[in-house]
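My structure is below; once you've seen it, I'll send some questions.
Every protein chain but one is kept in place in this view of the complex.
Just so it is clear, A and B label the chains in written order, and each chain counts residues from 1 on its own.
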Amino acid sequence: MTETLLYLIQQLINGLTIGSTYALIAIGYTMVYGIIGMINFAHGEIYMIGSYVTFIVIAGLLGMGMVSLPIILIIALVVAVFIASTYGWTVERVAYRPLRGSNRLIPLISAIGMSIFLQNYVVLAQGSRDVALPPQITGGWTFGDPAVFEVSFSYMQALIWGATFVTMTALTLFISRSRMGRACRACSEDLGMTNLLGIDTNRTIALTFIIGAALAAVAGLLLGLYYGVVNPFVGFIAGLKAFTAAVLGGIGSIPGAVLGGLVLGVTEALTSAYFPSEYKDVVSFGLLVLILLFRPSGLLGKPEVEKV
Amino acid sequence: MKRFTKKLLTLSSAIALAGAVSAAQADTLKIGLAGPATGPVAQYGDMQKIGVMAAIKDINAAGGINGMKLEGVIYDDACDPKQAVAVANKIVNDGIQHVVGHLCSSSTEPASDIYEEEGVLMITAASTSPSITEKGYQLVFRTIGLDSLQGTLAASYIIDKAQPERIAIIHDKQQYGEGLATTVRNVLEGEGMQPVMFEGVTAGDKDFSALIAKLKKENVDFVYYGGYHPELGLILRQSREKGFDAQFMGPEGIVNSDLAKIAGEAAEGVLATAPKSFDQNPVNQARVEAIKANGEDPTGPFVFTAYAAVELMKSAIEKTGGTDPEAMADHIRANPLDTAIGKVSYDKKGDLTESTFQVYSLHKDGSKSPVK
Partner (left out) sequence: MQNSKFLSALFAAGITFVLACLMIGVKLDTEGTELAVTGATAEQWTWIGLGIGLVFLSQLFSNQIDAFFGKLPKPKLGGLLPEEKKRAALKPWLLAALIVGMLVWPFMVSRGAVDLATLTLIYIMLGLGLNIVVGLAGLLDLGFVAFYAVGAYTYALLSMYFGLSFWMCLPISAGLAALFGFLLGFPVLRLRGDYLAIVTLGFGEIIRILLNNWTELTNGPSGISGIPKPTLFGLEFTRRAKEEGAQTFHDFMGISYSSSYKVIFLYLIAVLLVIFVIYLINRLMRMPIGRAWEALREDEIACRSLGLNRTTIKLSAFTLGASTAGFAGSFFAARQGFISPESFIFIESAIILAIVVLGGMGSQIGVILAAIVMTILPELAREFAEYRMLLFGLLMVVMMRWRPEGLVPMKRPHLELKS
């Protein structure tokens, strides 16, 4: 294989990995949006908290002398999901529930306030410096002729791909098959009517937030391990990108969020690969505008039917 | 009665006068400490705060200046230029005439306009942008070397010692990083060495795999990075994972024990231009201990530059016998002083005439050793 081709393959692998990280966070966005039609601006912050909790647990367990990596990771996952879900639930309770029924911009602003609050809360509690964790999962596959260009694909990258695919499938099944999922879909159709039919909508919406937060925690764990670094400001940037990915794929659709994330990631990687990388955000936002011009509801979004 | 009228004037906020009156009469001299206490770069603001507060504590413990105690007043600009202007106005308003700060060059720049106009002495311990002192201001100084000096040193090291075959220059698209990277590129090109890549990354990004693949494809064997440690740390870490092993070099902004924490093994052998590390200097032994005893970190690059800024003010007040900023500025400009960061002497613009940068090799345990 020629160098050009191997290089392209490597950049596609990179892009798909970045895309999967966006997708993991975007799924949470899209969940909440799909049910209550609101953007959860504090979602990125929950992801950041998930990362912090992961680091705390891993550092704590390593400090206590535990060596088995799988066990450490499982404990970290459970704790991170638990704590992040609690934060998600609290955000809903404090910033969304009291405002249900008012103009839809109101919760948006209170969520931005919540995001500023959480960011500064973590700064105060944990400091604003980067916290770094040594690589836990190392190694990977390489192929291609080392003399020409060696393509590498690490186990960690594979794990992220796998996790994205699994969460996407599991959630899609949950929404379409389970009883709770049916309640969620009912809520997104018509909140008032669902309530009349005896479904506890408050509970359903709270559950949506909890699931969204749990997904953010999974993303926090995986990306925390992958990059090995966390600071209180990672949530904001990641949240913005994930939000873009969710809209690109058609907000409200779970496969859409994943597709949007992947498209965004691959675009970024390819732009960095063949153009100066400082323009990658310009290209990806430009692509977003272009796609929305031709598909106003995103790649996989259902076109909105205007009803009179 | 006269004093009473003066007090009235203070109350009615006749600003310039109020400052002079309250400063002359108080037994404490307030020193403004402007920098980020919140926001993404708050950690650098902390370094400055640690240095200034340690200096004030030491001076007060030794009886103050001419019997006057010092007091540090913190003003948070969050490194936001808009807030920096508000802070500068507030400092003028509060009658403070001596400021250590600001931290980010983009905050220092608009704020220095105000200080110069209002007769406030400003010594920045961290802003390295050349344009700050290019306006010919009388009251603006810095205790840190210029970007351009560091860039030139790095470039000459690359040409004379490293002699790479294919060099790439990467920067973080911020004033500090891009300025340095541009200096290095210009010097290299002047000497006939053409970088194969000159590119910016986005500060705050986490994923540099695409960039690294590109470096690998270009067969780059030397990378100069203009920017700070968080991004370079990740670039090093990811390079190691991807099997890309070029020699990396960076400016003072990467010299931080956090680099080794982020990059781990990959931090071993990274080159950096940095001033002498002040916390290693035996002169500062007692100060380092005192800061550590306080539960704070003395190793940050701006701790002792900030400390020196206060020392400069102290000596100027003692020698001029007053707190008049203009007289102090003249004194500082004319008289070199031995401080925590070594001998400090200024040129006309308010830049250090000699800043002692040196090439260091960094190690994976966070320490560094000079390169011969």
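Definition applied: contacts are C-beta pairs under 8 Å (C-beta built on N, C-alpha and C of every residue); 3 or more make two chains touch, one makes a residue touch a chain.
Since the structure is predicted, the reported quantities are computational estimates derived from the model, not experimental observations.
Asker: Which listed residue (A:Leu12, A:Ala59, A:Ile75 or A:Met180) would be found touching the missing chain in the intact complex?
Answerer: A:Ala59
Asker: Which one, A:Ile18, A:Ile39 or A:Ile210, makes contact with the chain that was left out?
Answerer: A:Ile39
Asker: Tell me, which residues in chain B touch the chain that this view leaves out?
Answerer: The list for chain B reads 13, 15-16, 37-39, 42, 74-76, 78, 80-82, 85-86, 89-90, 92-94, 105-106, 109-110, 113, 117-118, 129, 131, 135, 173-175, 178-179, 200, 257-258, 260-261, 264, 364-366.
Asker: Can you list, in ascending order, the chain A residues touching the missing chain?
Answerer: 33, 39, 49, 52-53, 55-56, 58-60, 62-63, 79, 82-83, 86-87, 89-90, 94-95, 98-99, 102-103, 105-110, 112-127, 131-134, 240, 243-244, 247, 251, 278-279, 281-282, 285-286, 288-289, 292-293, 296-298, 304, 306, 308
Note that in this section only the chains that are shown with their structure count from here on.
Asker: What whole-number Å value describes the gap between the mean CA coordinates of chain A and chain B?
Answerer: 37
Asker: What part of chain A is in contact with chain B in the complex they form?
Answerer: Result: residues 3, 7, 10-11, 14-15, 17-18, 21, 120, 123, 127-130, 132, 134-135, 138, 140, 142, 149-150, 152, 154, 223, 227-229, 231, 233-234, 237, 268-270, 272-273, 276-278, 280-281 of chain A touch chain B.
Asker: How about chain B: which of its residues touch chain A in the complex?
Answerer: 38-43, 173, 199-202, 204-207, 209-211, 213-214, 216-217, 230, 233-234, 237, 241-243, 258, 261-262, 264
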